[in-house]
Every structure is written in structure tokens, then in C-alpha cells.
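First up is the structure itself, then whatever we jot down about it.
Left out: one protein chain. Kept in place: all the others.
All chains are identified by letter, namely A, B and C, in their written order; residue positions are counted from 1 within each chain.
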Amino acid sequence: MNSFGKVFRVSIFGESHGPAVGVTVDGCPAGIPVSPGDFTNELARRRGGRQGTTERAEEDIPEFLSGVFNGFTTGAPITAITRNRDTRSSDYDNIKLMPRPGHADFTAHLKYRGYADYRGGGHFSGRLTWGLVVAGVFARKMLPGTTFRAELISAGGKEDIEDAIAEAKKAGDTIGGIVECRVDGLPAGLGEPFFLSVESAISSGVFSIPAIKGIEFGAGFAAAAMKGSQHNDPITDISGTTATNNSGGINGGITNGNQLVFRVVVKPASSTGVMQKSVDLETGVIAPLTVKGRHDTLIALRVPVILESVTALALADLMIIDRGINFSAARWHE
Amino acid sequence: MNSFGKVFRVSIFGESHGPAVGVTVDGCPAGIPVSPGDFTNELARRRGGRQGTTERAEEDIPEFLSGVFNGFTTGAPITAITRNRDTRSSDYDNIKLMPRPGHADFTAHLKYRGYADYRGGGHFSGRLTWGLVVAGVFARKMLPGTTFRAELISAGGKEDIEDAIAEAKKAGDTIGGIVECRVDGLPAGLGEPFFLSVESAISSGVFSIPAIKGIEFGAGFAAAAMKGSQHNDPITDISGTTATNNSGGINGGITNGNQLVFRVVVKPASSTGVMQKSVDLETGVIAPLTVKGRHDTLIALRVPVILESVTALALADLMIIDRGINFSAARWHE
Amino acid sequence: MNSFGKVFRVSIFGESHGPAVGVTVDGCPAGIPVSPGDFTNELARRRGGRQGTTERAEEDIPEFLSGVFNGFTTGAPITAITRNRDTRSSDYDNIKLMPRPGHADFTAHLKYRGYADYRGGGHFSGRLTWGLVVAGVFARKMLPGTTFRAELISAGGKEDIEDAIAEAKKAGDTIGGIVECRVDGLPAGLGEPFFLSVESAISSGVFSIPAIKGIEFGAGFAAAAMKGSQHNDPITDISGTTATNNSGGINGGITNGNQLVFRVVVKPASSTGVMQKSVDLETGVIAPLTVKGRHDTLIALRVPVILESVTALALADLMIIDRGINFSAARWHE
Partner (left out) sequence: MNSFGKVFRVSIFGESHGPAVGVTVDGCPAGIPVSPGDFTNELARRRGGRQGTTERAEEDIPEFLSGVFNGFTTGAPITAITRNRDTRSSDYDNIKLMPRPGHADFTAHLKYRGYADYRGGGHFSGRLTWGLVVAGVFARKMLPGTTFRAELISAGGKEDIEDAIAEAKKAGDTIGGIVECRVDGLPAGLGEPFFLSVESAISSGVFSIPAIKGIEFGAGFAAAAMKGSQHNDPITDISGTTATNNSGGINGGITNGNQLVFRVVVKPASSTGVMQKSVDLETGVIAPLTVKGRHDTLIALRVPVILESVTALALADLMIIDRGINFSAARWHE
């Protein structure tokens, strides 16, 4: 469903072309300082307007409806929304009956028996990630001393990303990419065995980001071709520092105090300018479909800040499970 | 924590060298026929004894303590256990103070402040997956008409797996592998948007299997080098059949009625026979460590049945969320 | 935390004097018809303005931010808010340092280390029940054929309620009451053993309504003085009809098809006009406190619609667990 986390619990709501998108953060410690400027940078990173991302321009400034008072979190649930202003719903008239290949149009139509809001992907739109970024700002504040750094390391199979974008634009097509996330300064000992391991928590959050189709930790898929004696990271001191980091900073699902590192693959945006075929859901006829609307050539460009945010959400929840809402809060109180 | 699933909820418990390992399945429909033979095949697939897997031989037959009566599930929680009989705890005396590189020894020691059961990896042992396989048998029965088929597609970087094992054995080392899972016959429409998407549900379960460090759905990491016009799967009829399956059978986190397909990477077992270095947790001295005990050359050989099981658990839960405990049950009642 | 329900999941947010109060309903079936008029009657029942309730007049009309499209639920989370317009925060200046006896002022101050929004009780205000009533409208629609009827059956120890109010007003004091809730037309078989029994689900929801301090099902506390042969309800036909209803329609935590009946006690509102003593949180000095603001003589008057709503939420969740989101939805689709 639309909530993530066990105690530090984030819920998102909204549709691409509905009145607003929003987020509720429950279980957030009281006493965390909040100012409007705290969100500017992260939201700008997520927003469109750069080369390779959509031209749709929402101001995206969060309006806080609850949970913040006199510049601090209160301990009550925080709800923030942003209105959808710049929508051109008529762009989506044709997809009501012709599901766009690669999109959730068909599955949403089927699952919700025709009642889903189809405009701009409705609830399945990447616009819903706005709430993840806003919530992520609170999560980052709960992990002082921890830094999150995600970056696009390849696109369209190339490391020269600008080149890849230029080529795709010329073809009127879209391309995928790989984003790597590195987290430094995490305490060792976070994560619960089995179903709330660090990998489980992060991956279940990460697959909520539209277009992500794979994740690998540390050496990842390359581990398949390694020997145990190569893959094992030698422990070099009593604090658990390791000489290599093939485990990506996680053993047995628990942080080991080294850098947390993982990569995700972002598929090419489904909304390509290239003509495709689809089926008319009323008549069953196969027909050509041109997807209108403003779309990203390389959606992976937007993913780094979202990936950092989701990772922070997962880790903040694990921190609270280990140390409690009040302990974490105390770090801000003093 | 140690429970998986929202309504169809599976909890595992036990330690490698404790009295028993076990599993509780809650939210299972009443009226599912159960006989001892139902578990034989899947447990045999998980168990050691074949080339490349450990020689430890547990009979592994499940003893049902609750939830089964007169050959059918009752609707009450099902608990099954199997005793640990063939343990040689003395093999692990040296790791109490010298954490094995690549294992959970160090993180468990730290997280549980020295109280963890360290013998054979304790609660972090692969032996805990016994419960997943037992629970998976119930989940499979809840999805009649659905078939799960996972297989090891490469090991140590080679497709000739026997060859890879032979080479690793000669070196006294261990190797990793890649396992692919294909699920046919799933209804379209399973999965909930965002945090309970099919990818989220499966991946959070899959990372509970020790040694798994990555997962990719459909085209997976290869999507990074694809164009949207290539990656999009053209819909060819009104039932949602697609000409290609780069999405792996999932759009927007929801099954689309095509084959569900994903791959995982299994790292080489950390318990290699090759001498390594570690730290003495009392003195801080770095010293050589030889890992005793009986271990697998290629643990990935055991993963297919576990992967199928966890996938079935995730999908059975999504099925119940969509159709209810009683609806699912009704399929067995008639 | 601020969410209720397992699959049909309701989250409330807001503060009495913050920008807005609101509610998110997740796990609601698609295809339920919604029109603005659906909320008028229930919200009017909850709202002040009648004899015995506060004079604060909020229009309270829900603004839907998500989850409703073209007059139907979409299957995505539904968020509704209402702005707080008619607030006089200055009424609460003195309670910042002097907690009102009987209120959450002291515990909130302590728990949130001074960061709680104290104005009008902040997040602990009865105003938060607005979201429960809005969500309850959806829950009622999911249970067609089921009727909810709660009524105030005594106040201030009297059955003549108008008389009790008049007397209390003369004394400038507040009074408590007892509200009884009866639910007809429920199917038998709802409820899960132990921790999601009908009694557990309803009571955990009901104690979220401020001022409720007790609940009893069927014969309730009177059962302590009964004999088993009196208390047992004789079954009179194969559908489970019983001659008496001392069990309140529930056996073993599961509905038995008879009327569900329970009663709650509503304490007198803490905000009495009578002068009280409290402690200054800065100086520790005990001093007299007069509570300003507009308050209810008999808050129990507002409780019936909220009690019906919470009961509907609990039962709709149990219905979905038993029959699935889609099954329930199907009742609306046809």
C-alpha cells in the first residue's frame, strides 16, 4: 500500500493531474528544526527544467498542513502538499482507451476496473516522488553526520551522459541509466535480520520509484563471477573497517560501519516520441499510438535525489527501531 | 524483523545450532489439503548432500505443531518445526572472538552486544530458510495454475556449472552464481502501488535469503543501455499479452498477465577453505583465520527452491490482499 | 501512531489551530460512488452549534486532494482536508505553561519536550475526529445493508439528557455520558482470532476518540454478576440466531450474525468553567487556572456519529481481510 517504514512511516498520495500531491510523515521525533529553505535544494534537484528532463514546471514548494510549529517538528504527523498547477490533461485523452506500452495504464485500468485516474499516469506518475523527497529531508536530519551521495554513472550504455542525451534526442527516443548511491557516516548495527534487513528495507523503498527495475549492493551482480576469497572483505581493525567493500557495507542485513553502496538501473522512460502500437481497450483493435505530453529523455537524471531520499527514509526507520523516537529526537534537542 | 507479508504472514525463528528452526504461517486460508509428502520434494531440493553443497544431513521433516487438522489447514496459524540434530558446535569455537570475513559474525556481535548465538552463524544461518520453503508450499497451493521455476544460469562466471564447481573445489574456494526465476500463470492485477508493488514485495523477501546481493526484473540492468522504443513491450491483444517481456511481467508494480521473470545474484559463500585474516574482538590483534565446519562450494545451488518459495509467499500475500482470505480459500473448498 | 486498520487503512493528521485537519484512506476499493452531499449529514452530526456543544463553527466541508475522480473512488489513496478557519489561539496563551487538568497538555509537553503545538490541545484535539467521520462515510459504503445507530443513553447520570445539560450549564460545569452503538445487518464470520478480534479492532479504534474511558460489549460489566446459564445466548436456528444477545453479537472475537452492540463511557469535558488548580511548568508553583475558549458542556453529544464511523472503519477492514479489496469493490461495480 502507500506507506513505507515501520515506526518512521511515510505515506504518499495524489495523482499527476489531480488537485495536489502530498506526503504524511508519522513517527518523526519532535524538535527537529524546519525552515522553508531546507527543501529548496532537494526539490530543485528533483524538478524538471534541465536538459534531458521534462519541461513541466511546478513550483513544488511544500505547504505544511500539520506537524510543524514555530519552526520545529512537534512529534505529531507532518503532512505537506503541493498543488498541481501546470497540467495539460487533454494531452492524455487518447490514452484513456489506448494504454501506453511500458506504462501502468493497462495494469491500472484492469486492477481498478476502469476507475483509475488515467491522466498523466494518475497515481502511478513520477510526480508522486515529490513526497518522498520532502520526507527525505526529515530523514536526513535524523541522521546527522551521515551523508548521501547518489549520481548517474551511465546512460544509454555510455559514461558520457551528455552525449547519450544528445543522441537520444535526435532519435526522438528515451534512454535508461544506472545510478549509484553511497552513504557515509552510518553507524554500524542498523538493520534487523531477515525481512527488515538493510537490503530489504532499501530495496522495498527503491522499487517504489517508478522506472527502477534492478538493484545491487556492493559488488552486486559481479559477485557471481568472484571467488569467496576475493569477495570476502578482510576486517582490518576492531571497529570493523574492511580493506575492500564487496559487501557494500552490509553483512547479514546489518550495517558494518563501512560505506553503504548500491546501484540501481533506471529503465528508459516509456513515453518515447517514437510511434508505437497498442490495443484499444474497447474494441480490441491494435493501432498505432503516439504519446503526447512533455516527457523526459533521460528520467534517470531525476533519480539521484529520490534515491538518496528513499535510502534516508529506510535508514531513519531502522535507526528509530534501534534507538527509539525519543533517542533520535534527543540528538536534536541538545 | 522476522515476519514477512501483510495478511498472509510468515515468521521464521531458530538458530543453526539451537534446538530447532521453525516457521509460523498466519493468515492462511482454511481448507487447504496438507499431507507430509507435500514437503518432500521442495525440502530435498533445499537440503545438502549434492555435489557443491554441504555434507550436513538433517532429515528436515516438518513437525506441525498447530494449524493443520485432519489433513487440512484450519485457518489458525500453522507452526512447523524441525529439530537440529547433526551439529558440531565445536567447529565454531574460534569464531566467537574472530569474526569470519563476509559473515554476519561481526555485525551480530556488535548489534547484540555479545549476546548473539554465534555457533554456525546462529540466527543468520542459511538454515533458517527451511521455514521459507515449508511456508512456500502453502503459498504455492494458494496459487493453483501458477508455476514457479527458478534455475541456476551461471556460476563463477561460467555457464558450465559443473566445470565451475570442479575448479573451485580444487582451489578450496567458493563461487557465486546467478539464479533466474520465472512464474507462469499469474493473474494480472496483483500488486499495490508503490511500497507493496510486486517488485517491492518480492525484493524485500528475496533479500532475506542469505548471500543474495542483487535483483533485477525483466531486462534488468541491461535496460540502462536500451532505448524506450526498444524496452517498451508492445501490447498485442486486449488481454494484455506483450510481444516482448522487458518489463518482466510487471508495469507500475502490478502484474500484467505475462510471465513474471527476475534474476538474483548469489555471492560466493563466505566460508571458504582459503586462509583469511580477521580481528580478535578482545585484543584487536589481526590474525589469520581458518574457517572450519562443513560448507558449500556453491551455495547458489540451494537458492532456486528458496527463491521460488519466497516469490510464492510474496504473491500469495498480494493475492489475499486483492481477493481476501476467504476467496482464496474458496478455490480449495470447491 | 496515527493509522488505523490493516488493509483498509485510515490515517489522520492536523492540529486544532494549525492550517488544516485531514485524513488519508488507503486500501479503499475503486468504484465507490462519492458525491459532496454524502458527507453533509454525518459532518453536521459531528459539528458544534447545538445545545450542549461548542459554538465554534467550522464549515468543515471536505476538500478531496486525491483518490476520487469523476465521482468515484479510484483505488488510490484518498486524502481529504478541511481548513481551520475560526480559531482564537489567544484563548490558549495561558495553557502554554499551565497544563489544564484532565487534558493532554502535561503529557504532550513532556513527551514532545516542549515542541508540541499546545493551542487548543493541538494534535490531541477532538477536532481530529473530523477525519474519522469522513473516512467512515467510505467504510459505511463498503458495508451495504449494514446500519449503524449510536445514541446517547444517559448524561450526568440521568436519562433525561436535556435536564442534565441545563443543570450543568447553571453550574458552569461539564458532564459525562454513555453512548450505545448498535450495528445491524453485518455478515457472520468477520473478525480474526485474538489480536484482530472484533472487540480488539473496535476498541483500539474507539479509544482514539478523545474522552472515551471505557467500552463494554453485549451484557458488558453486568456479566460479572451473571451465571453462565443466564449469559449464554441460546442458538435458535441454523443461521446462528440467538434468543438473547448477551455476547453483543460476537463469539470468539467473530461476528455471529446477530446485532452487534456495545456501549462506551464519555468522560465530562476537561475544559470546565469551574476554576481549578494546576502547576506552572517553569516555576513549579501551584496556581489557580481558568480555562478560556469555547467548549462543550456535554461532549458525549458529538460522540455517536464518531463512534459509528470508527466502528464502520474497523468492520470494513475486517471485511476486506476476509473478502479482499476487489471482492468488496465488486459489490459497487455491479
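Convention: contacts are C-beta pairs under 8 Å (C-beta built on N, C-alpha and C of every residue); 3 or more make two chains touch, one makes a residue touch a chain.
Everything quoted here is computed from the prediction, not taken from an experiment.
**Student:** What are the shown chains that the omitted chain is in contact with?
**Tutor:** A, B, C
**Student:** For the full complex, which residue in C:V21, C:V183 or C:A201 touches the chain that was left out?
**Tutor:** C:A201
**Student:** Can you tell me which of C:S270, C:T311 or C:N326 touches the chain that was removed from the display?
**Tutor:** C:S270
**Student:** Which residue among C:P62, C:P77, C:G248 or C:P304 touches the omitted chain?
**Tutor:** The one listed residue touching the chain not shown is C:G248.
**Student:** Over the whole complex, note the residues of subunit A touching the chain we left out.
**Tutor:** Contacting residues on subunit A, toward the hidden partner: 6-7, 76, 189, 193, 320-327.
**Student:** For review purposes, identify every residue of subunit C that touches the missing chain, sorted by number.
**Tutor:** So the residues of subunit C touching the missing chain come out as 1-4, 6, 12, 99, 101-108, 110-111, 121, 123-124, 128, 154-157, 168, 171, 173-178, 188-189, 191-197, 199-201, 203-205, 207-208, 210, 212-221, 223-238, 240, 242, 246-248, 251-256, 265-272, 274, 276-279, 281, 284, 286, 300.
**Student:** Which parts of subunit B face the unshown chain closely enough to count as touching?
**Tutor:** Per the touch rule, subunit B residues meeting the hidden chain are 1-3, 7, 9, 11-15, 18-22, 24, 26-27, 30-31, 63-67, 69, 72-79, 81, 108, 111-117, 122-123, 329, 333.
Keep this in mind: only the chains that are shown with their structure count from here on.
**Student:** If I average the Cα coordinates per chain and compare with the overall Cα mean, which chain comes out closest?
**Tutor:** Chain closest to the assembly's C-alpha mean: A.
**Student:** How big is the gap, in whole Å, between where the Cα atoms of subunit A centre and where those of subunit C centre?
**Tutor:** So the centroids are 36 Å from each other.
**Student:** Could you put a whole-Å number on the gap between the CA centroids of subunit A and subunit B?
**Tutor:** Here subunit A and subunit B have centroids separated by 25 Å.
**Student:** How many angstrom lie between the CA centroids of subunit B and subunit C, rounded to a whole number?
**Tutor:** So the centroids are 43 Å from each other.
**Student:** Counting only residues that touch at least two other chains, what does the list for subunit B look like?
**Tutor:** Only 6, 189, 193 qualify.
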